[in-house]
Structures are given as C-alpha cells and as structure tokens.
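Just one protein chain is left out here, and the rest sit where they should.
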Amino acid sequence: MMSSTEHNYETKSYDVIVIGAGGAGLRAAIEASAQGASVALVTKSLLGKAHTVMAEGGMAAALGNLDAADGWVPHFKDSIRGGKYMNNWRMAQIHAEEAPERVKELELWGAVFDRTPDGRILQRAFGGHTYRRLAHVGDRTGLELIRTLQDKGIHSGIDVFMECTVTNLLEENGQVSGAFGYWRESGRFILFKGKSIVMASGGIGKAFEVTSNSWEYTGDGQAMAMAIGAELIDMEFLQFHPTGMVCPASVKGILVTEAVRGEGGKLTNALGERFMKNYDPERMELSTRDIVAKAIYAEVRDGRGSPNGGVFLDISHRGADYIKRKLPSMYHQFLELGDVDITKGPMEVGPTMHYTMGGIRVNPETQESPTVKGLFAAGECSGGMHGANRLGGNSLSDLIVFGRRAGLYAAEFAKQQTEMLPIDNEKVKGYAQALVEPFERKGTETPYPIHAELQHLMHTKVGIVREEKFLKEAIAELAVLRERAKKARVDGSRAYNPGWHLAHDLINMIDASEIVAKAALQREDSRGGHTRLDFNFSDDKVWRHRTSVASRATDGTLTVSYFDKPQMPKELVALFDKAEEKTAFETEGKF
Amino acid sequence: MMMIVSDAHTNRVANFHVFRGNPDENGEHIGEVVNYEVPLKPGWVVLDAIHWIQANKQPDLAVRWNCKAAKCGSCSAEINGLPSLMCKTRLDHMPADKPIIVKPMKTFPLIKDLVTDVSWNYEVNKKIQPFTPANSNVDTWRYFQQDADRVQEFRKCIECFICQDTCHVLRHHSKFDKFFGPRFMIRLAQLEFHPLDVADRLKFIKEEAGIGFCNITKCCTDRCPEQIRITDNGIIPLKERVVDRFYDPITMLLNKIGLG
Partner (left out) sequence: MAELNAAPVLKTQGFGITDRKDAWWWEQVFTIVVMGLFTIYATWAAAANAYFEVGPYFSPFYSPNLKAMFPEAFSWMSFSPAFLILWAPLGFRGTCYFYRRTYYRAIFNDPPACAVDKPKVGLLRWAADYTGETLFPFVLQNFHRYFMYAALVLVVFHWKHVWDSMFYKGQFGVGVGSLVILLDAVLLSLYVFSCHSLRHLLGGKLNNFMANIFSKFRFSLWEGQTVLNGQHWFYAWASLFTVGLCDLYIRLTAMGVIKDWNTWGIDWLTVLPATGH
C-alpha cells in the first residue's frame, strides 16, 4: 500500500482541461471537443451528480412559445432589473440572445421538456420574468439538463476523470500550463498538462449553515483561480433562496423550488396574511428572490413567523393531481422528509443560501480571465452575468450559454498554442507536499468542527442581512478559523478519506468566505443579494456604478477593492424607460 | 395540516453497525462491522448519523454523497439489508431497540467502507446508441405531453444504481457481461419510446443488453427511490417489442407484409 506521504504522480496532457462536470463544465467540454480539441473533464464527484441536478424550476429562454411578445429584449431587461442594474450588460445581452438556441440544442440531444398543447416546449412563469419563459420538466429540470449533456458528452470523445479533485492550477508567466490534484479513490496524485483551462466548479454555499447547496460547493475554483492571479468580482452578492425547508432541523435548507410559487403558491404569515402585498404588491409571490427572501426574513424577525421560524407556502388549492404532476419531487420531499402532505396543507419555508452571483472575472464574450491567459470560467464560479441578484431560471441557461462559449474560446486558445508550456516540477512537488502535510499534524482537532463553526459564523454574521460590526468580527474570526484549519488533524490513509478531503476544501471555503465578508464590508449600500442594516438603502449615486474586485496579493493576503462598472451602450439604455427604473429602485429600502 | 415530528423516540441513542473495510484484489468486500453509538435528533436520516460518526468518531469513514436531498443518487447503501438512499431513510421510522446495519452496495466492487466502484455502469451507458432524431431542425418538431409522459418517467432516474444493486442477475449471478441491468433497460426504453427517435435498438436489446436475462422479479421496481415502474412500464413493454420482432410468428409475418 502507498504510504501517505508518497509524492509520485501520473501525468496526462490535453488541449483543454475542464474542471467541474456540472451543466457549464459538460457544455464547455462538449463544445471544446466539437472544435477538435482533446478534452479532459475532471470532476470531484461521479458524472451526473453535479449540483446542477438540484436545479428544479426550469431554464429561462425567450422562446416565445406561449407569449409571442417575448424575445431577447424583454429577457435582457428582466435580467438587468432583477440584477439591480449591477449585471455586466454584455453578458446579460449575450445570455438573453443565445439562450433559446441552447435550449433547442438540448432538445436535439434528447432532452424531453414538458409540452405545450400544440406540441412545443412548455414554458412557465417565474419570479421577475415578465413572460412565461422557463422551459422545464416538472420540478427536475436540472437533472434533465445534466443527463442530456452527460449522454451527449460520453459520445463526444471527452476523457472524463471522475472523483478526481483538482487542488492547484499551474501557470507560467501569467498563462495557464496545467492543473494538479488527486484521485479521491486512491489518494494518488495526478498532473494535467494543458493549453487552456475552463473553470466550472460552482459556488461557495457549503460555507453556510443553512444552504441548498451540495458538499461540492466549497469555492475551489474561486480559490485556485485567485492563487494564479485571477480576480473575483461581485462576491458580496449572495442569493438566499426565499424558500428552503425549515423543519425538521436535519433537512433545513433543502430547496423548495420557486416553481411552487410559479404554479400559484401563496405565501402567508402566522396571521394568515398574504404578506407579499406589503413588499411587492404588483408581483406578489412572483417578485424577485432577493425581495421575497428579505420579506420572509422581516416577517419572522417581527414575530409573524411560523412555529419553526419560517412562513407558510401553500399550493394545495391547485389540487392533488396537478401538484403530483407538476411538482412531483416537492410532493415526495415533503412527504418523506418532512411528514407534510403538500396537496393537503401548507409547507413551512424560510430563506436558504442558494447561489453566488459573484465569481471569477471574465471577458463577457470569451469567458477568459483578463488577468490570466488561457484561464476561462463559466457558470456559477464566474461573475458578472447576474449582477446583484439572479432571476430564477437564469442559472441553467447561463450554464449552457456561457459553458459553450468558454469551451469554444478555450479550444480556440489551445489551437493558437504551438506547444505545452513547461511544468515546474519543484512547484508541483511543493503542492504535493502541502497536500500530504496534514497527515503529519499532531493536533487534537479534526476539520469537521472547524467547518461547522465556519458555517455558523457565515450564517450569523455574513448572512442575509449584514452590519459593519458583525462583518468586522467575522473577518477577525475567519483569521482564527484559518489558523485552526491549518493545524487540523487527518486520520487514516489517503484512500477515499473524507477528513483529508475536507481539510483541503476548508481552506478554499475560508478564502471565499473572507472575500465575501470583505466585499460586504466595503459596499456601503443595500441591493439584491447584499443588505446592510447600517446602510439600508440603495446608494445609486455611488455604489450602483461600482463593482467589487478581489484578488490575492503577492504576500498571500486577500484584498478587495472596486472598479467602475462598464457603461451600457446608449441604445440598450434606451430600452429602459424611467418610470420602470424608478420602481425597480424603490423596492429597496423597505426592509 | 402540519404533523409535528415526535421527539419521543427520536431523541435517543441508536447503535449503528457500519461496515468498514477495503477490497481484496477482486474487489470483494473485506472488512468488519463496527458499532457506533449515535445520539439521534428528530427528523434525522441515516446519512445524518453517518455524518455524525465522521465528525465525532471516525473522520476517515468513507461515504459517497452529494446533495442530501434525494436528487443526485450518490448515497446508495444497504440499510438493514435493503438497498436504499441514506439521505432518504428516516430513522424515526425504525425500531428503537435494534441496531441499524449500514453496508455498501453488495453488487459492486468495494472501494472503501461504504463506497463502491460503480464505473461498470458508465461503461454500459457508452454502448447505447444515443437519441437519434430523423431531422435536426428542432423548430419543426412537434410531439405531445401524452408521448412525453412515458419517456419522462424514465428520465426521472437519478442513477443511484440501487436497481442494479438489487437485481439478482447482477447481484448473485454477476452477469455483468451479458445483462445491462434495470437502469439501462429504462434508458433503452426511454430512447425506444421517444416519438422522434428513429434508431432501431431491438436486436441490441435482445442480444447485447440481454433483456432475456431479466426474469421480471421486480426488485428493481420495489426499491427504486424515484418510484419509477421499471418493470411494468419499461422492461415488460420492451420484452413485448422483442417478442414482436423475434418470437411471434404472426406479428413477424404482419410486419413482413407491412401490416404490423
């Protein structure tokens, strides 16, 4: 058996290395392969298990199958308004323009969407979308997306590395040269030499106590990219999904799809009042997620919550047959995990950490990092598309639109490289040494309690509402947690050792958490997924025009500053009439 | 209305008999069953208890999981002998006084503790001809919910491979080279039933996928956490189509003269 400190590694070479096999990673890999590149798709989990499978409601694309008036312009405007005008306008435009083609492509590859009565793709209403726009399959659209791409991918000549964790990116003079990591099964090391890298590693939700995210969401991509000079933007904007399960405690945070509201679900407080009329009387339950989440937060805070600290969401008026057909997983989830029959009565729901709007800064056309050549990013780990708040349904379409672009341009970049960059073996040995070092530690503490404390800290002090005092405390406490994490003990061997895996992932989560806290402290403003009790208004003069940007300084410290947002061209600005914009701003500040 | 989850027998200490081990060179499960005393909380599922053991007793206890919401199909194991998802098996529905046995899926080679090597399944999927429409102009496509329903039932599959684990053709007889298993029978059914798919996989289903090895004993259906009616809606209809093509002389004749 291999000793736990052995440093040997195998080496593989590919044109394009895709890290992460969710919707964005798979789509990128398929595209890069279609361009003739040799592609490695590396995933921490088994293929088809990515967090994308948990997406429920649908993917937004202005197909106009039900509402002929829909098109890329209304979708673009909805995304910008939902994002509180913080989106990278070009990404929002590309997304709205290309989403319909990408959705049709899925159908071509075997996706089976719910149908309209005349046999086309059915679309459903969702929060913040003016028209019925979400192509969907009941309440398991993410699974459909993953399975379709998976079945396409395995026939596309991609080499898939399952249960293989990438821990470090390699670069030479500001250009990527490869990636280093380990097989989870054996703990053996592996080096990928590559001409370009697509990061598609998802979000950071596992740094939070109440989250709908799977264990993979540990901020690996963000941390690795920063380590070789990439920047993160908009990291203060976190989406708390308004409806997660709250009871029993062990399922707290599990997602209750927005489709429940899309299909007509009503939110009520302990007094039986449809409280959304006090927050967004026009859109009511179909308001954007940031507003509904903060409304629920305010109801509970002011003593009008349900017995278990949430509010009530009731869909039972739609009838048992309809619910079982359109929301089957919700029906079973509540029946089996919560002892509640949602066809007969209301569910208790409350906000849960759901999505990271911010992420790796990329060129909106090519998805390439402006600071690291050959590094591309797509999906949740990239930033800019969703601004301060993502609309429901825009994530799945984001994955396929920008996943494809990332794969396309990564393959093009690889084609332009005549040969692989050299790998610095000493550096690789250093990474290997750092990975096995935890086995030599003699501390008493394992990584598990540190992770639990991190989650609690982020939930209470960098959560749905924030204040300077708590953010400063959080930053100080994160430094302490980081020191403890560096000393955490690892037992056993390198073979499939979750304690060892967590010891490494924990540092990534702390990196990401520190940036969220620092960016949140910097932004003296409330909008979308960032609410400051001490700055409980939208400062449109200053902060509407600033994007936060984080990077790792040469001494290793994480710093956050800001830059001026790119200006939207006049012809696009002209699409927004003033009255509408005013309303969008006014919704802020009511909390 | 709400049912209150009873605290009465959930705030208790339960004994978990968890398999810990490593494979031999053939992937056989070599190891021992270790007892852990776990203080339970209301509403807990088996995976909560396994996480508690990791955090408090055995940090290197290997378990595969992702979503803990019964959507990814990663945490399949055998709980009290029954192949199940750990994230979906509630503890407050189990007898309080008996130990809860948690073992890895028996059908697949062991990797470590509760984790098995399911890569065979991915190799099988590669052999199946994917969706093959007659024309690629999606804008012209029309098909209806009545047709989609049948296909969508199978596309609910979360690839937990519990059906593969339970199927005795694989579990006891190890016919990995002759039979694709229930998961891929419904993958094939889903492609065959798709109103726009034009590929013909019946010979493949009979000869490569080995549908004749299924003796419809229905354990796959009994254990499917997604409640897919694998046997009745997937395998039996495929068997009937295979009969049409290869066994039934009348249908074969009708097909030959174009009346089938």
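A and B are the chain letters, set down in written order, and residue numbers restart from 1 in every chain.
The criterion applied here is as follows: a residue touches a chain if its C-beta (ideal position, glycine included) is under 8 Å from a C-beta of that chain, and two chains touch if they have at least 3 such contacts.
Since we're looking at a predicted model, the values are computed, not measured.
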{"item": "Among the chains presented, those that the missing one touches", "value": "B"}
{"item": "Chain not shown: contacting residue from B:14, B:62, B:157 or B:214", "value": "B:214"}
{"item": "Contact set of subunit B toward the excluded chain (per top definition)", "value": "17, 19, 24, 28-36, 57, 78, 80-83, 95, 98, 101, 103, 106, 143-144, 146-147, 166, 168-169, 171-175, 179, 192-195, 197, 210, 212-219, 222-223, 231-232, 236-237, 239-244, 247-248"}
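As a working rule, only the chains that are shown with their structure count from here on.
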{"item": "For subunit A paired with subunit B, centre-to-centre distance based on mean C-alpha positions, whole Å", "value": "28"}
{"item": "Contacting residues of subunit A [partner subunit B, same complex]", "value": "45-51, 53-54, 104-105, 107-110, 112-115, 117-120, 122, 137-138, 140, 143-144, 147, 151-152, 154-155, 160, 162, 185, 212, 214-216, 247-251, 254-255, 307, 328-329, 332-333, 336-340, 344-346, 348, 446-449, 452, 489-493, 495-500"}
{"item": "Subunit A partner contacts - residues on subunit B that touch it in the complex", "value": "1-3, 5, 22, 41-45, 48, 54-56, 58-74, 88, 90, 111-113, 115, 117-119, 122, 125-126, 130-131, 133, 136, 138-139, 141-145, 148, 151-152, 155-159, 191, 194, 227"}
